[in-house]
Structures are given as structure tokens and as C-alpha cells.
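This is the structure I want to talk about, given as C-alpha cells.
One chain of protein is taken out of this complex; the other chains stay put.
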Amino acid sequence: MKADPSGVLTGTHNISGNYACAEGALAAGCRFLGVYPIAPALEVSERFLQRAKKVGATFIQMEDEISTLAAVIGASWTGKKSMTVTSGPGLSLMMEHIGLGIMLETPCVIVDVQRVGPGLGLPSQPSQGDMMQARWGSHGDYELIALAPSSSQEMFDFTIKAFNFSERFRIPVAVMSDEYVAHLQEEVVIPRAKDITLEPRRYFDGPIGSYLPFKRDEDLIPRMVDIGQGYKFHVTGLTHDDRGYPIMNEECQEYNVHPLVKKIRDYTDEIIEVQEVNIEDADIIIISYGVSSKAALKAMEQARGLGLKVGSLKLVTVWPFPEKRVAELAGKVNAFVVPEMNFGQVVLEVERCSYGKSNVFFIPHGGKGVEDTEDILKAINQAVQDDRIIDRIVELR
Amino acid sequence: MKLWRKPFDLDKIKIPCGEIHIIEERCKGCGFCVEYCPKDVFEMSEEFNAKGYHPPKITNPDDCVECHLCEMLCPEFAIYVTLKKDENPAGVKSEEGK
Partner (left out) sequence: MEIPKTMQQEETQGSRSGMDITHPMENVLRMDRIPHIWCPGCGIGLAVTAFAAALEKAEIDLNKVAIVSGIGCTGRVAGYVKLDSFHTTHGRAIAFATGIKVANPDMKVVVFSGDGDLIAIGGNHFIHAARRNIDMLVICVNNFIYAMTGGQVAPTTPLAAYATTCPFGCVEPPFNIPYLAESSGAVYVARWTTLHVRRLMNSFVEALNKKGFSVVEAISPCAQYYSRINRLGDGLDMMRFYHDNTEIRHGEDTKNLDIAYQGKIIMGKFVDRERPSYTDRYNEWLSEIKDDENEPG
């Protein structure tokens, strides 16, 4: 099979999540991959390299994850869509440059193939333990977008979606995959290049000398230029004004950092995506994301078979969290069941947004493979029996 | 200018004369220009600039030979030198060269 010169390998393939991620990146126009080897993310760079020459993409393996994300941000300013792949320990090191990417408002994509932590953990086992780290790990206030794929097809689709978000909002976007999705061989349908919608980078095209790197358009997003076009701009990771010059006072801090948060919060309706099944008549809703949603959907079907009114809310974008939708549902249903492959991260958001109006049952998961359908069913049964409001997370084991 | 030996092309060579421009407000009074000017053109001023530093003042403007060392040695980008307009066209011997 011949690849399209634009990088799209149109057709139906039986490939792993990691390969699908590399294909998604190439289809989205990613032309720079910086990596540091880490299990279980290795196959993304392997596949990318196989295809690099044909599509004119560049690849570099750096000396650590810190420099990797630094190089990716640098490369993004040359006009190349840039990406890195890593796992938990690498994401920890990347926190420094997630902050820099936010401050320099640089589009880039970080794929985190999550493994069990903390510390070095179990490199070969899946987990969802980096969700809060991605959201809060870098110092200071920021907003970022995180997507959670649950299959090879979604690895492909969400990687493209991540590039589109990063260009649209000039922000680093995280794809929170896990070891299970990464190595699962599944059918992936790659459409034709013309059927893939790509968000173009929004360039400044005014005269040289008039470019202000952080002058925001009406929609709060500043425009970019590439290095080497003659604009001779300056950008800094310090608190800065529109010119990109550091200004060391509180007013500027407000002027600079508030829009960084606002440019995402104002567009949450546009960004947030959830997949709802059987929500209309549900008494109990399973809120899940990533690979857990596979088990969640199966548990929902089995519970429906038993005559229980169970629905499923799958988060496509975990960050920003769909607060409004969860709050809306909180008054209507008896309980939320949250299966997560960690000891409680996104469930805290669910509890926050349910305002004590419905019970929250949480199923912790320490690392024995993926989420178990049986566990979710048990939690559903418990939720059916407990119909008084407890107003705190019930941890089931 | 004192010459140890009279060069053969002395009458063709003209010693350039520079005009020194000091942007006083930028000066932080480090004194590098005063110390290292090969012609001792500068002296520290008694006056203060807006920032409270003593900028250099030019005491021997005619001695400047436009070597630009003060320009290169000013860490504040506060001095620059331009070539002075030709009052002494080429080929005319200077007083000392006679």
C-alpha cells in the first residue's frame, strides 16, 4: 500500500494503538517528533521513523524528556507541527516545559501512554494515574486540553483532534492513552486526506515590524509567525506584555495569565465532548474515560439485561472537565459509578460537580490488568440498594 | 602626535578624528571608557545623570582618533563614535607631522 504524500495512509488496517497514534500524527501534518525512549510508548516513534522520509518529517531522540519537550516547543516555532510521546515518568520530567508551552502559547501535542506508578512502577501495565498530573502538574495557573482514547481507532482520531485543538487554541494538548490501548491490535479505518479536517495555524500576515506575538484577536488567541520570516520577535517565559517583553508587576501578571486560562474556559462548550449512551431514562450513570469505558459499556449492557436503568457517560475530553453536563445530570440520577484505573482522580471532579445531589461510587484499581466489568456491576448493585444520599465518595472494593 | 620615525607616506595618511556621542542617561558610571581610552579623551564627570551615576565627560575631544574602543567597551550601549567632518583634507600635513 502506498502512502499519500500528505502522510495519510488511507485504508483499513489492523494496527496497535501506538501505530495508530503515529498514523494520526502524520495525517494531522505532524512533521517533527521528539522522543526519549520509554516503555510502553516506543512503537509510536518506531512507526513514525518508518514513514518519516516519505512525508518529509524530522525525528530526534533527545537526552531526556526535559530536553525533548523543549526541542518540540522550539520546533513548533519553526512552523512544523510537533509532537512527543512518553509515559508517566517522562511526563513528570516534562512538567517544566508544559508550563513553558502554556506561557509561550506554543501548539504541540504530548502523548502520554500511561503505566502504573508511582516512581518507576510497572512499565508493562496500564493505568490512568497521570490524569491529575497532566492537569495540575506544572506550577502556576493554567488550563490545558486532555483527550482520553479507548481504542486504536480513537488513538488515530484523537491524535488528529489534539493537533487541531493545539493549533486552534495555541496550547499544548495531551493525549492520555495507556499501555492497554497502546498495544491493543484493532481495526483502524483511515479516511482519505480530503475527508480529514485540519485546523490551520493562524498566522500573522501584517507588515514586518508590526508583529506583536501576544496581541490577542477578539477570540483571545494571539497569532503566530515562524522563525526566519524576518519578524524578529521576542517571546519569554516570564510574565510579559503583548510585545513579548518581560514586565515585572502584578498588573501585567493579571493581564498576561488571566487570558491563558480564559481562552480555554470561554470555549469549553466548543472543546468538551462526551459520548452518552442510555442517559435519558438512567437512574445510575457510569462515568468513564479511556480504556475503562470499554468495561463500562459492557457493564451497562449487562445491567440493562438485568433490568437496571444504567447509562454511560464517556469523557472524550477529560480536561477541561464537563462540569456543566455532570452537574445537570446530578439532580436527575441517583448515583454515578466511576471506574478508574487509579485510586481516585477524576472521581474527585465528579463528586465536585454532583454537589451532593447524587451518590458517587468509586471503584479503585491498583494495576491488575484493565478495569473489570464484574467490579462495575458490583458497584451498580450497591448503588441500587443505597438510594439515600451519602454526600461523599463511596469507595468500593 | 609624537612619531618615533617618520613614515614615508605620512603626507598621504590622515589621522581620522572622531566625534564622540554619549547618551548620558544610559550610563551607569562603570568607568571602562575613561580607563581604557588609548588617547585619554574622557574624564569622570562631577555631574550626576538622571539615575544618579557619574557619566564620563569629554575633556580632549580633538585627541579622538575614531578607534571605537569606547563604543565597544561600553556595557550600556551609551557611547558611539562617528567620523568627524573633514576639516583637514587629505594630503595636508598636521602640525606635529612637520
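Observations on the model:
To keep things simple, chains are lettered A and B as they appear, and every chain counts its residues starting from 1.
Just so it is clear, a residue touches a chain if its C-beta (ideal position, glycine included) is under 8 Å from a C-beta of that chain, and two chains touch if they have at least 3 such contacts.
Bear in mind that the values here come from a model prediction, so they are computed numbers and not experimental data.
Across the entire complex, the residue among A:Leu42, A:Ala193 or A:Ile247 in touch with the chain not shown is A:Ile247. Contact with the chain that does not appear here is found for just one residue of A:Pro259, A:Pro320, A:Gly344 or A:Gly367, A:Pro259. One chain is missing from the display, and on chain B it is touched by residues 23, 25-26, 28-32, 35-36, 51, 53, 69, 71-77, 80. Listed here are the chain A residues that touch the chain not shown: 1-3, 9, 31-32, 34, 47, 49-51, 53-54, 58, 60, 62-64, 66-68, 70-80, 82, 96-97, 99-100, 104, 216, 226-238, 241-242, 245-247, 249, 251-252, 254-255, 258-259.
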